[in-house]
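A single protein chain has been removed from this complex, and every other one stays in its place.
Coming up: chain A.
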Amino acid sequence: MQFTSESVETLVEELAKLPTIGRKTAQRLTNHVLKMPRAEVEALASALVDVKDQVMQCSTCFVVTDQDPCPICSSHRRSRATICVVEESSDLLAIERTGDYNGLYHVLGGVISPLDGVGPDDLRIRELAQRIDPSFPDGPSGDGAPDAPSSDAAPDADASDTDAPEGDDAPEPVPVEEVILAVNPNVEGDTTAYYIAQLLEPFDVALTRIARGLPIGGDLEYADEATLARALEGRGAV
């Protein structure tokens, strides 16, 4: 069905682009928006824009945050020798909710997937290696990833001095001893874990993987807390 109003049609189309929302649902949502008071519509619209404008990424772990470094990276109470590698910020939140993890994080921003045009250089993998060994080289890995984007991912060396809210209070850097790969247990997650394991092999860090205990094909984000806590506890070497 085509709407007679072009702006209604535009809204339906934009909503339908969102994941899990088909055209039918988009139409239902649009009908709902048409009935909403103007103030509520404005609140929704500005919430959408604000999330793009005001939210930034932590320059160390790349979680979405309102301050840089993020509260986890700047906390004095967290163990700095352990880094838990996750795909997205939402996975970080899922693990935080278990209350069982006291280390730091690293958000990759996705997984390696040639079908989606995502290679290792499109993710924060090099930045992870640099957290373990600051001398790890910048720029594309040099083995010729196809159409490697210009590296806007490397953290700006000066940023931490100017932006750090706690100034001299910033926690002392500590050598990383363990990297926990908490990517999703699917084909792309497994392959990304394998790639990272290969890359980090020369370094003196213990690599572990949480996957056991998670349902087959299950998403980390949707795993219940008890399952996730069990998976964290029972992590195994890669």
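Methods note: contacts are C-beta pairs under 8 Å (C-beta built on N, C-alpha and C of every residue); 3 or more make two chains touch, one makes a residue touch a chain; residues count from 1.
What we mean here is this: contacts and distances are computed from a predicted model.
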Chain not present in the shown complex, as UniProt names it (candidates "Xylose transport system permease protein XylH", "DNA replication and repair protein RecF", "Sarcosine oxidase subunit beta" or "Dihydrothymine dehydrogenase"): "DNA replication and repair protein RecF"
Of A:75, A:130 or A:191, the one touching the omitted chain in the full complex: A:191
Contact partner of the left-out chain, one of A:22, A:175 or A:202: A:22
Absent-chain interface as seen on chain A, which is shown: 22-24, 112-115, 119-120, 141, 143-146, 186-188, 190-192, 194-195, 198-199, 216-217
